[in-house]
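Here the complex is missing one protein chain, while the rest keep their positions.
In order of appearance the chains are A, B and C, and numbering begins at 1 in each one.
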Amino acid sequence: MPLDEQKDLEVRDFRIVGKRPLRPDGVDKVTGRARFGADMTAPGMLVGRVLRSPHAHARIRGIDTGKAEALAGVKAVITSADFGEVDDDLVDILVNCMAHEKALYDGHAVAAVAAISHAVARKALKLIEVDYELLPHVMDVDAAMQADAPVLHEDAADESVPDGMSKNVVRRHEFGHGDVETGFAAADKVLERSFKTEASHQGYIEPHACLASMGPDGQADLWVCTQGHYMVRNTCAGLLGMDASQLRVTASEIGGGFGGKTTVFIEPVALALSRKAGRPVKMTMSREEVFRASGPTSSSSIDVKIGMTSEGKITAGWAELRYQGGAFVGSPVEFGAMSAFAAYDLENVQTIGWDVVTNRPKQAAYRAPGAPMAAFAVESVVDELCKHFDLDPLQVRMKNASSEGSKASYGPTFSKIGLPTVLKAAKDHPHYSAPLGPNQGRGVAVGFWFNFGGETCVSLNVNVDGTIGLSVGTPDIGGSRASMCQMAAEELGVPYEKIRTIVADTASLGYNDVTDGSRVTFASGLATIHAARDAIQKLCGRAAQIWGIDEDAVIWEEGYAKPAGENAGSFEPLSLAEIAATAANTGGPIAGHTEVNADGAGQSFAVHLVDTEVDPETGAVKVLRYTVFQDAGKAVHPSYVEGQFQGGAVQGIGWALNEEYIYGEDGRLQNPGFLDYRVPVASDLPMIDTVIVEVPNPGHPYGVRGVGETSIVPPLAAIANSVSAAAGVRLTHLPMSPPRVLKAIKANGQG
Amino acid sequence: MVQVQIWGSLKAMTGGEGELQVEAKNIREMLDRLAEAYPRLKPQLARGVSVSVDGKIYRDAWFTPLKPDSEIVLLPRLSGG
Amino acid sequence: MSQVHVSTKINGDATEFLCEPEETLLDVLRDRLGMTGTKEGCGTGDCGACSVTLDGRLVCSCLVLGAEAEGREVGTIEGVADGEALHPLQKKFLEHAALQCGICTPGFLVAAKSLMEQNADPSEEEVRYWLAGNLCRCTGYDKIVRAVLDTAQEMRSA
Partner (left out) sequence: MRYEAPRTLDQAVELLSAESGLARVLAGGTDLLVQLRSERIEPDLIVDIKRIEGMHSITAERGGFRIGAAVSGAELGEHEGVTAHWPGVVEAANLIGSTQIQGRATMVGNLCNASPAADTVPALIAAEATAAVVGPNGRREMPVAEIATGPGQTSLAKGEIIESLFLPSRPERSGDAYLRFIPRTEMDIAVVGAAVSLTLDEAGRCSAARVALGAVAPRALLVADAAAALVGTTVDAAAQEEMGAACSAACQPIDDKRGTIEYRIDVAAVLGKRAAAIALKRAGGEQ
């Protein structure tokens, strides 16, 4: 859709989109009927369990499974030997699911059993003998980059990494334009600071779970909680050497993902066990396994250098980012490097990112992967420069903000983006000028995320009674079935309640990319709108047949086919239900389809405003007030948009204040549970206020932008700026746990 | 001819050039020509890229038309959480 | 290994089951009785997804042995609605969009119902502390707390 059609978007009067209907899966979820990953059973089902390495780095000299196999009630034991050769792009995934020559982190799977009960499975694990040769390990990103650091892989680096670096450095990324040295020379103040963030976990409340069943004929079914069941199918089929058609994957209800369920861990293991045992195998991770062996996000070490004039104009921005992504290639450092300065319209900008491997679990995506740490570092330095020149931090951001026509720090020129509008909304909000008490501080930060569209396929079936069955292929994590029903109802002109949206299995609908990149309301929504339009065209065709007029003399208005145009004649409008009732007589079933690679996802920006209070004697931080401002393009279901804003903010609060992976000297995870991996609890928080800004995305028929991820980008920085103001000292290491805050306060007092 | 901007770390594969010119009418042709003209870009192209055309980001759409005055920017393959 | 025979009452229904001595009430509910509305998020009493009532007291069913249910009364999410009629909390959770993924929702509802029975007029702070043992990772708790406060107000004026 060309840009000049945007005005129509802004004035369009929606009937159902923008309202807050009850979600269609709601009653099941408040009554306990909804079935999640661990809620399925099958006749003859076995219990699958994984044996995990207690060592951070060890060569596996041998695994003796004989005693376990001999135990009564054990039906299968597998190791990496039970998997064959796989394509290059699947090797890391396979080795992560089942260690091959080396155990690369505490919790790395080395073998698995299927048995008739939990008790037998537990005993069997103890009977598996693994001969480990312990190797030195490395956990910290900066330590892993040292020339003499223990090496995980001999040849994982690609052509981007210069010679002479540690073999743990596996990728180098660089972005930017202009010349930063020229920019720094034009500044009145150039500030360089270093930052660290610890690894955090998505912390979804539902542990990974699946039920696999494979018959001797090689046909298999898999029930699993995942953000992408087509991804699970393709990956597992590749890992097990199966045809994709032989594996049907059904996505269960999913108890949170936030990026952590965009890959496989136990699923191929369950299938391999089921194949060997000839019976269904159910596997669920314990919470401890989730922490030790699923995919937390990277920890990071970042240097930032920014030049500013005394009037608050940023003359240059530079950052070097080092992320460890666990034991395999693939930290999201390139997204950190791309997004770090995306909120700023800069003439001179350069970012460099290093992807580093360590003896930690392979990172998985976590909500705007890579961006929150980069924003923390950059927004902290911008804040410090504002303080240096005694400038209003929002005005400085307004002065330098990216807007339509700005060249983004990662290359392209922005089309219509909402950052200036979002900044203005924050500046005008009463929160920004509210008074603060002693030991309190206010922080502000900007965040950006790209958003993503991707491959999408939906099918919309008009039932004979005039109701609609809508099949989508993107698992619903936060209410997307409601949004799909709204968009289909909007197009078709039928009541919301007449539509039922389901998440179809992999055999029933074409390929869909994973629910990630904040893409579902955008991409599945776009596909739903087009599928509805496809159905409308067919409905109009049937009406034309009935009336005996040309198809293009029929228009669709508010649920009715109507004759239109000079020669159309005069007929009573036909409702969708009336046309559906005679479908058999007019050509058979009526359905609309869309198969699309949905490009044109619009970027989303947010500003977070937060007040905190610091106890100067203990370093404890209390969040007093929090307001999120974010561009949603068009909020289809505002309640769930607000929910994304609030949830992202609170995950960010956790990351900023208390959540961290803590490893001992032995390389073992010290806090693999919700007791000591401290996610925010209800009593830690105030209400999270939200302001939805709507600057329509020209790439979507209703102007929708993804909203799920941007909301976790600003909070780390906003809270750090707030705590730094309250404590009177700059905090540069996340999380800002009480011992770190108190130490900084004391050091400041002595300095 | 279309102008293609590449990201910084790829310049090491193009002899320091950050803006490349190739003859192409669509994304597929552009990627093919780049691989021919700059063989050291091949591994990255094989791993996958996104392409921004006039500010709109495409991931796989080969036949997206390119015009001589289009702003074309190569990006790492985008995904999310 | 000999199994324990247990006679109990679940949501008012007399129920008997056999379980291993080390099985938790959560395991029994989910794996033996097919009552999967009660969820397991951690198995260590730190997330509240498995909240049930035992003789009217709110507990984590992962920290109760199945054998301990002998002669007791257990209340689960499956007993919160009265047949077709949703409990006011269930309705308010839907109205306020107080759930996203929904995995923590049964635990929150059981816990909030227990609060309503103890305190008809809780403050926001009381709601937040009462529910501090129920983790939600999607919502940031805002809409959950609002839903509970709104329910309390509605139940008081009813």
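Keep this in mind: a contact is a pair of C-beta atoms (placed from the backbone, for glycine too) under 8 Å apart; a residue touches a chain by one contact, two chains touch by 3 or more.
None of the values given here were measured: they were computed from a predicted structure.
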**Asked** Which chains here would be touched by the one that got left out?
**Response** A, C
**Prompt:** For the chain left off this view, which of A:P136, A:G565 or A:P739 is in contact with it?
**Reply:** A:P739
**Request:** Determine and list the chain C residues touching the chain excluded from the picture.
**Result:** 1-2, 4, 20-22, 24, 43-46, 48, 51, 54, 57-60, 62-65, 67-68, 70, 111, 114-115, 129-134
**Request:** Name, in rising order, the residues on chain A that touch the hidden chain in the full complex.
**Result:** 122, 288, 617-620, 657-658, 662, 670-671, 674-676, 678, 680-681, 683-684, 737-739, 742-743, 746
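By our rule, only the chains that are shown with their structure count from here on.
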**Gap in Å, rounded to a whole number, between the CA centres of chain C and chain B** = 54
**Request:** With chain centres taken as the means of their Cα atoms, state the distance from chain A to chain C in Å.
**Result:** 29
**Message:** Suppose each chain is reduced to the average of its Cα coordinates; what separation in Å results between chain A and chain B?
**Reply:** 26
**Prompt:** Any idea which chain A residues touch chain C in the complex?
**Reply:** 20, 22-23, 25-27, 29-36, 38-39, 41, 119, 202-207, 253-258, 284, 286-287, 477-479, 637, 639-640, 642-643, 646-647, 649-651, 673-675, 679-683, 685, 687-688
**Prompt:** How about chain B: which of its residues touch chain A in the complex?
**Reply:** 5, 7-13, 40, 43-44, 52, 54-61, 64, 71, 73-76, 78-81
**Asked** Contact residues on chain C for chain A in the complex?
**Response** 1, 20, 22, 30, 34-44, 46-47, 49, 76-78, 80-81, 86, 90, 93-97, 99-106, 109, 124-125, 127-129, 131-146
